[in-house]
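Structure below; questions to follow.
Apart from one protein chain that is not included, each protein chain of the complex appears where it belongs.
A and B label the chains in the order they appear, each numbered from 1.
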Amino acid sequence: MTDGPQAVVIEAPLVKPKVGRENWVMRAGLAVIGVYLLVAVVFPLYTILSKSFQDSRGLFVGLDNYAEYFATPALFYSINNSLTVSVISMVITVGLAFGYAYGLTRSCIPGKGVFKAIALIPILAPSLLPAISLRYLFGAQGMIKGLLMGETIYGPIGIVIGEVFWTFPHALLIIFTALSLSDARLYEAAEALGASKLRTFFTVTLPGAKYGLISACFVVFTLVITDFGVPKVIGGGYNVLAVDIYKQVVGQRNFQMGAVVGLVLLAPALLAFVADRMIQGKQVALLSARAVPYEPKPDRRFDLAMLAFCGTVAFVIIGILAVAQFAALVKFWPYNLSLVLDSYQFDLMDGGSWGAFWNSLKMAAWTAVIGTAVIFTGAYLVEKSKGFEHGRGLIQLMCMIPLAVPGIVLGLAYIFFFNAVGNPLGFIYHTLIILVLCTITHFYTVSHLTAATALKQMDAEFEAVSSSLKVPFYKTFVRVTVPVCIPAILDISIYLFVNAMTTVSAVIFLYSADTQLASVAVLNMDDAGDTAPAAAMGMMIVYTSATVRLLHFLLTRGIARRTQAWRKR
Amino acid sequence: MRTNLLKRLTAALAMGVFALGIGGGVAVAKTDLLVYTSIEADELAKFKNAFEKDYPDINIKWVRDSTGIMGAKLLAEKDNPRADIVYGMAATVLLQLIPYNYFQAYAPKGVEKLNPLYVDPKNNPPLWVGQRAYVAAVCYNTIEGKKANLPIPKTWKDLTKPVYKGHVIMPNPGSSGTAYLDVSSWIQMWGEEGAFKFMDALHKNISRYTHSGSKPCKLAAAGEIPIGVSFAYRVVKSKAAGAPLVLITPEEGLGWEVEAMAIVRNTKNLAAARALADWTISRKSMELHAPGYAEVALPGIPNPVKDFPDVGGKMIKNDFAWAGANKARIVKKWTARYDAKSEPRKKK
Partner (left out) sequence: METDTSAAAGEARPPYLKVENVTKKFGDFTAIKDICLEVFESEFVCFLGPSGCGKTTLLRAIAGLDIQTHGRIEQAGRDISNLPPTERDFGIVFQSYALFPNLTVFKNVAYGLENRKTAKADIAARVDELLQLVGMPDQGPKYPAQLSGGQQQRVALARALATSPGLLLLDEPLSALDAKVRVRLRHEIKELQRKLGVTTIMVTHDQEEALTMADRIVVMNEGVIDQVGTPLEIYRRPASPFVADFIGAMNFLSAVAGGDGTVRIDGVGLSAIECVCVQDEGTAVTLCLRPEDIVTRGVESGAPNAFEATVADLEFLGSFYRASLTAKGVENTRFQADFSVNLVRDLGIEAGKTLTVAFPADRIRVFADS
C-alpha cells in the first residue's frame, strides 16, 4: 500500500491449494485439539475471570472491583512481598541449580546418576512435606533453630527455603540441558588460546548457558509467584498475592475479589512468560548448530570442590526428606519422641484413607496416559502441520496459559464451568474424569514445551519425505515420530504422574466422596492436627513416585535397548 | 425346599445383573446420600456407622473438607447444587447460602424438643437446624509456658498483658471462620470501639496470625507457641494425643458457632436426606455429637469429656444475622489494621 501506483498492478490469480484427504485429517486433528483446549482451559477460566467484573449477584459492575482492590493498602504489601520472595527464591534456586548442574556436567565427580536422581526428589514430594520438615528443623522446638539466629522461620525465610526446595528440580532440569548442549570445540579453542579456567567460565560457559539460565529464572519466578501452598503453611502473616486469593476465596468466599487477584497475578506471570518465549525463540537457532559434546577431564582440586558442593546440596535435600520421614514415625512431637508405626493406619485417621491413596494412584495413571497422548499429539499438530498460521498460534497460546494460572483459580473455574446448568459435559463433575482433566490442564504447559522441544529436534523434512512417498502423515507419526520421541514421551508421562500424585490446589475443589485423593488427605490430616500421619502419607507419595520413577528408568533403559538401538553408533 | 432355593438363587442372580446394569457393585436397594460436611474427619465414621445401622438402606457418602473450602465449593455450585444435604456446617456459611435459595425447609421429627437457639428463627418450617455448638477457647502449653515463665491467662484481657508479648497466636479472620467468631464475639461483648481497642493491645502480643482456625492450638500442642486462640474441640483432641495443653475458657464470655444441617433444594434423595435429619436430632445421635463440644441442640446431654469446663453460662448471646451482615466490613477494617504483621512497621 505504501509504494503507490506500483502496488495497483493487476496480480495473477491466487493459487488455491487443493485440500487433500490428508489435509482434512490434519485440520480435524487441529480442530479437536483446539476444541479440547477451549473446553479445558479457556471456557473455565473465562467463567471465573469474568467474575472480576461482576458483583456478588452476577451483575456487571465494570472495574469497580479493581478500584476497590487497588484502594486497599494491604495490596501493595502483597505485591511487594510476592515480588520479593519470588526474586530471592529465583536467584538462590537458579544459583544453586547452576552450581549443581555445573558439577554434573563439567567435573569428574563420581555418582553423577545418584546426584541427579537426588536432585529431582523434591518434585515427588507434596509441598506440605518440606513445610513440616522446616517446622521440625527451625520451629520454636526446631532441631537446628539456632542457625536462624533468632529470626523466625514463619515468614519470608520459610517461604524462600520452601520454594527453593520445591523449584530446585525444575531449574536444574533446564540448566542441566543447557549446559549439556555446550560445544566442546569452544572449550578446546579457549584452552588453545591459553585462557584461564575462570576466564573460560565467563567467556564460554556462561554465554553458552545464558538462555537456559534465563529460562530457568522465568520458570522459577512464575512457579513461586503463583504458588500458595508454601506461603500458606509456612508464611505466617507474610501476605503474598497467591495467599490473598486463598483468603478471598476460601476465607471470605468472595469470588469476585478472588478473580481480581487472580487476574493481577496473571500479569507478572504472563510477562515472564512472554519474555521467556522471546528468548526461547532465540535458543532454537543455538540448538540446531552441530555441536560436539563436551567431555570433562579430571582435575583433583576442582572435582573435590564440586563434590563438596553437590554433596552439600544433596545432603540438604535428603535431610529435609529424612526429617519428614522422622516426623511420620515420631509419636508426639516434641514431647514424646518414641518411634511408632501408628501413623500408617490411615483408615483410622482424619481425612485420609488407603482408599484415597489408591484413588490417587488411579488418577495419576490416567493423567499420565491420557495427558501424554493428548499433549504430545497436540504439540505434534501445532509444530508439524502446515498453514492455519493463526489457528496454530492461538492453540500455542492456549497451551501456555495454564502455567500462569494458580491451581486454586483453576479448580474453582472447573466448578463454575462444568457444574453450570445445561453444560452437556456436566456428567463428568464429581468423577475421576474431571480430576484427570483438571490435572492435565494444570500441568499442560511444561509438558507441551517438553514435547515441542523434542519435536523441534526431529528432522523438519520427515513429513515432506513421507508425503513424497505418498504415505499419509499420520502413518509416519505412528511409525517414526512417536518411536523417535519415546524418551520425551516417557518424560512427559512421568512428569504428569508425579505431579498428579502431589497436586492439591486445583483438585481440592473437585474431588467427591468416591474420588478422594492422597495429596488432599495429607493437607486435611495436617489441618486436623495429625502431623505424623500427614507426613506418613506424604512420604508414601514420595516412595510411590520414586518407585514409579525407578520403573520408568528401567523401562526407558529396556526400551532403549530394544527399540532405540539406532541411537548408538 | 428345592424350589425355594431356586427362587432365591434366581432372585439373587437377577439382583446381581441389575446391580451390574446400573454400573456398580453397590447393592440395589441402597440409596447413596451425598453429604457435604466440615465435621472433623475422625468423627465421620462414627456418625456413618450409627446412622446406617438404623437405616440400612441408606449409604452416606461424605465429601469433607475444611469450612473454608466446603463453603467456597458450596457457593461455587450454587446454580446447580450437587449435595443432597449439608451437614455439620457452620451456620454462618448456611446463612450466606440461603439468599441463593439453596435449601428447602424441613422440620425434622422432634425439632420442637430442641433448644430454640439451634433452630432457624426466620422460617417455619426451618431451613436449617443446628446440631451442636463449638466455643472459642484458649489453649496453654504447660511446658512451654513454664519455660517462658508465663502465668496461665484467665480472661481475654489477660492476653493483652505485656508478659505475653510474642507468645500468642490467633487465626486471621480474613481466612478463618473461627477467627471471625472471636472477633465478632468481642465486638458483641464490648462494642466495636472497645473490641478494637482490645485487639490493638492484643495485636502487640500476637506472634503471628494463621490461616486456619485450628492451627493455633495445633502449634501450641507442638510447642511452637505457648498460647493459642482456637476452639475447644481441637484442644480436647490434642490433649488426648498427648499434648501438654490446658483448655482455658476466658471469663468475659465466649463466642460460639452452631454446626448445622440443611437439605439442598434440588435433592433427588429427599426421603433419605430427611431421614438423616430426623436421626440427627434423636437422643442417640445427640449423645454421639456431644464429646468435646460445648453444647448439643437437644438439652440435657452432658459432655462426656473429663474436665471439660462448663461453658454453658459463658456463651454470649450471639447474633448470627448481625455477624453475617457485618462480616465484610469488619474483616476489611481488621485487615487494614493488623494484616501485615511480619512487615517492618512502616509509617504512612
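Simple rule for what comes next: a residue touches a chain if its C-beta (ideal position, glycine included) is under 8 Å from a C-beta of that chain, and two chains touch if they have at least 3 such contacts.
Source: prediction; values computed, not measured.
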>> One chain isn't displayed here. Which of the visible ones does it touch?
In response: A
>> Please identify which residue in A:A67, A:A322, A:V340 or A:V465 touches the non-displayed chain.
In response: A:V465
>> For a quick check of understanding: of A:V15, A:M149 or A:L339, which residue touches the chain that isn't displayed?
In response: A:V15
>> Take the complete complex as the reference. Which residues in chain A touch the chain that isn't displayed?
In response: 11-20, 22-23, 459-462, 464-472, 475-476, 479-480, 483-484, 563-569
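The definition used in the following text is that only the chains that are shown with their structure count from here on.
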> Whole-Å distance, chain A centre to chain B centre, using C-alpha means?
Replying inline: 36
> For the complex, which residues does chain A have touching chain B?
Replying inline: 72-74, 77, 135, 139-141, 152, 154-156, 232, 236-239, 243, 246-247, 249-255, 331-336, 348-352, 412, 415-416, 419-421, 426, 429-430, 508-509, 511-514, 520, 524-525, 527-529, 531
> Any idea which chain B residues touch chain A in the complex?
Replying inline: 34, 40-42, 61-66, 68-69, 71-73, 75-77, 79-80, 82, 93, 96, 143-144, 172-177, 207-212, 214, 217-218, 221-225, 234, 237-238, 241-244, 327-328, 331-332, 335-336, 339-343, 348
